[in-house]
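The complex is shown incomplete by one protein chain, all other protein chains being positioned as in the whole.
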Amino acid sequence: MKTSATDLELAIQMDEAARVAHELRLKRDRQNRNGRILKHIFLIIVSCVMLYPLFWLLASSFKPENEIFGSLTLWPSEFRLDNYTKGWYALPISFTVFYVNSAIVTGLSVIGNLVSCSFAAYAFARLSFTGRSFFFALMMMTLMIPYHVVLIPQYVQFLNLGWVDTYLPLVVPRFLASDAFFIFLMVQFFRQLPRELDEAAMIDGCSPFKIYWAIILPLSLPAMGTAAIFSLIWVWEDFLAPLIYLNDIKSYTVPLALRLFLDQEGQSAYGQMFAMSVLSLVPVVIFFVLFQKLIVRGIATSGMK
Amino acid sequence: MTKLTRRALLGTMGAAAAASALPTMPAFAADRSIRHYWWGNPERDKRTFAVIDTFQKKNAGIKVSGETIGWGDYWTKMATQTAGRNMADLVQMDYRFLFEYVNRGALKPLDEFAGKSLMIADFDKGPLDGGRVDGKLYALNIGSNSQVMVHNTRAFQEAGIDADLINWTWDDFAKVCEKITSKSGGKMKGSDDLSLMIETFESWVRQNGREFYGPDGKVTATVGDVTGWWQMWADLRKAGVVRDKNKTVILDPPIAESGVAVGDTAMSHYWSNQLVGIQAVSKDKIGAAMVPHKAGGKPGQFIKPSMFLSLSRDAKDTEAAIAYMNAWVNDPEITGILGLERGIPCSPKVRAALAPKLTEVEKLSVDYFTAIQSKVGPLPLPAPKGAGEVRDAFMRIGTDVVLGKVEVAKAAGTFIEDAQAIIERAQ
Partner (left out) sequence: MRRFFARNAPAYVFLLPWLIGFFLLALGPILASLYLSFTRYDMVSAPRWIGWGNYEYMFTRDRRFWKALEVTFTYVALAVPARLIMALGVAMLLDKGLRTIGLYRAIFYLPSLLGASIAIAILWRQLFAADGVVNQVLAMVGIQGASWITDPDTSLYTLVVLAMWQFGSPMLIFLAGLRGIPRDLYEAAEIDGTPGWRQFTRITLPLLAPVIFFNLVLQTIDSFKTFSSAFIISNGTGAPADSLLFYTVYLFNEAFKFFRMGYASALAWFLLVIIATFTAIAFFTSKYWVHYENERD
């Protein structure tokens, strides 16, 4: 009897609890939904502010030359594709060539950056060795020097190597971990991974390279994805080094070619320059969209830890 | 050997890609090669590469590699190449920078070639001498220009302005500004505000009977000159007949942003070889006027080389380089391709050959050029090292004047003091 009464009480209590829980959930869902909507509204407003300049650029690329500066309205008085069709062939060499050149330089540089910087970062973050902090400090120092003052000594150096007017000065340093930004970035992420992983692998007889390849890299996909995106964008947009090292117009990259449109003192072609600028963003955006998946997929993998 | 292969490999990667798009590229490297470096824009680049093609066809043994970039980046690259002793054989030079490079020994004189492989005997002497420093010819004039007050002919007509735009004075100028502003109800102002244009200010100093820089390279313009200049524009600003001060303090704006191009004003200041460019971005037909004169003053404006071709210190095959240079200013086919794009050629023969084929704007610039011949003063002496920095200081200090943040007289004193210090430090 007693037990049945307790059972009943228990049943009532459970029922009550379930009801309260259900109500709580409903309330939370409602709050969450409201919160989500608010969040979306906020994000959409921010998006508009963020995108305005892009719209402006896009609109300007369809405008006739004198409307770019003369009017404040976003909407062109007439849509012209001229800037695109003419711009592509406006220079003595067509943009097809510049795109191929940029793709070569960027492709090689991204690979170089990822490989060499992750190597260095692995050493700095996961291995202990004599001189670690000394070399780390040196590496950080290379980040701090204003590029413009090493430009000339560097130019002389590459000139003596016979590298000027080739892609070597643009590509080779990237295979030698010249961009300390990425080393530092990867170091910060690698250091976050649990130390037990390496230790366990080490006991299993894994070589440091195996640990780097089979443990550290797969667990650092968000970081590697981020580095790949930055690396691609920065190399693609890099202007100063190609300006200094490339002489022959046939070897120019896209950003360098864009500078051929403008002449402070004479006839410029802003509309065409904008049209080509818009097009130059396309590969980068595509790459961004593809690679940010890698950042997302990174969560799934790191869920195992 | 390895160096060569590596270099060949990467250097031609781009070229290989280019080859498909550019069937005219020679299959074999010629045995002699020269590099020509210039600043340009799409139009100028097209013409120049066409010149290179023509030259190479006529001189099968010489390969010319054309290297080009926009004005803003040109000088950075030039300085780097100079430092590396890897300048192109032939470089385009500007009057503003000529002396900086000559004084530091980066260019070779051309006198030994004149009359032998460089035929310039029949060229106009004045414009040609613009390339002389200390009596030696360091730079070959490939076009002359002069200052010009570009004006909107429609606005001038509507306001019923009948001033003599070659002989007018600053008083006339002020009246014109007033008329245009009132006629348009303030929508279109009379003129751009030239407070920060040191080039026009230099003419102003000359009108007062002095040069900006004396023969010893010292600053000879006076505080009074500067005060007068800035005060005149301050008065026009106060009267509301020149462009808004916030537009004035944007330095060296692109042509497309100038008052005449945008339609804010009826007059802008430019160089005569830019007329074509301005017309291209202006809705209305443009005309050319001289910089106004000082009543009873000396001639201030002058004709100067707009661009030069110079032989660099690092040139190896000077013979080929000079042959190319000579073709640039004499070969009828080549000068025909170049036209007036870089300025008015100083060879009378070339000018005569071009005359029948000129467009309307080109004709405007030639007519203007002819009209001012007797109204201009002699070319000023070469500016000393540091002149570029003085120019920056003028614009910097002038900005405060335009924005009304400092008194005219005080700013003028500061400027002259700074200019003297800059010149002294640069020597």
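By letter and in written order, the chains are A and B; residue numbering begins at 1 in each of them.
Here, a contact is a pair of C-beta atoms (placed from the backbone, for glycine too) under 8 Å apart; a residue touches a chain by one contact, two chains touch by 3 or more.
Please read all numbers here as calculations on a predicted model, not as lab measurements.
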Which residue of A:L159, A:I183 or A:A269 touches the chain not shown here: A:I183
Chain not shown: contacting residue from A:Y167, A:Y212 or A:Y252: A:Y212
Chain not shown: contacting residue from A:V100, A:L159, A:A223 or A:L246: A:A223
Hidden partner chain, residues of chain B it touches: 72, 75-76, 79-80, 82-83, 100-101, 104-106, 244-247, 249-252, 385-386, 388-389, 392, 395-397, 399-400, 403, 405, 426
Absent chain, residues of chain A that touch it: 36, 39-40, 42-43, 46-47, 49-54, 56-57, 60, 68-69, 72, 115-116, 119-120, 122-124, 127-130, 132, 135, 138-146, 148-150, 152-154, 157, 172-173, 175-178, 181, 183-185, 188-189, 191-196, 207-209, 212, 222-223, 225-226, 229-230, 233, 237, 258, 262, 270, 273-274, 277, 281, 284-285, 288-289, 292-293, 295-296, 298-299, 302-303, 305
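Criterion: only the chains that are shown with their structure count from here on.
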Chain B - residues contacting chain A, complex: 3-4, 6-7, 10-11, 13-15, 17-18, 21-22, 25, 35, 37, 39-46, 49, 65-73, 76-77, 80-81, 83-84, 86, 88, 252, 254-257, 261-263, 271, 273-274, 276-277, 280-283
Chain B-touching residues of chain A, taken from the complex the two chains share: 65-66, 68-70, 90-94, 96-97, 100-101, 104, 151-152, 155-156, 159, 161-168, 171, 243-244, 247-252, 256, 259-270, 272
